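In this view, the complex is presented without one of its protein chains, the others remaining in place.
What follows is chain A.
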């Protein structure tokens, strides 16, 4: 059997009946999946082959947690944030490409040529599905699959470049399941940085070393 690895922020095309939850599934979730059968991998361990995923609704607060079985996945159904930076923008209708977060994307892309990066959040979901999920107030959620450490000065410089296009760029530094906000690292007045992990959030004095720990 094919063994498929997924990471937080990956998108999975599913068959609606394969989605399940410990909670009662609300009507909006079923409607949403029927329209766009795409779920987002959440942070967390896959216990007994159950991959934690989330469903996105129309409203910002509409998020619903559930699972899909890894045995049901096919590698061609996984859309990574990194795969979305190629050829996906041109396919959106012009009116959608005028939204600030989507309009900023092709301007930001050349700045990240030397990074292994991807796009998540509402813009990533829209690029993957064509569904109108981005809003005029949406941030641009970027993921960097970290490979080298940046100093505070380098981080400030990079964020200033990414944030010059009229939209807030949220740049998350990730390594496997772990991740932290580059903005927090750049601006923090605290000694610690919040790291999101598969076992929940924790504070760390050295986020670069912490995310590389197993």
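The rule we apply is simple: a contact is a pair of C-beta atoms (placed from the backbone, for glycine too) under 8 Å apart; a residue touches a chain by one contact, two chains touch by 3 or more; residues count from 1.
To be clear about the criterion, contacts and distances are computed from a predicted model.
From the names "Tripartite tricarboxylate transporter permease", "NADH-quinone oxidoreductase subunit J", "Malonate decarboxylase acyl carrier protein" or "Methylamine utilisation protein MauE domain-containing protein", which one matches the UniProt record for the unseen chain?
"Malonate decarboxylase acyl carrier protein"
Pick from A:22, A:48, A:61 or A:76: which residue touches the chain that isn't shown?
A:61
Among the options A:49, A:106 or A:201, which residue touches the chain absent from this view?
Answering carefully, the residue with contact to the hidden chain is A:201.
Take the complete complex as the reference. Which residues in chain A touch the chain that isn't displayed?
Residues 60-61, 63, 121, 139, 141, 168, 170, 172, 181, 183-184, 187-192, 194, 196, 200-203 of chain A touch the chain absent from view.
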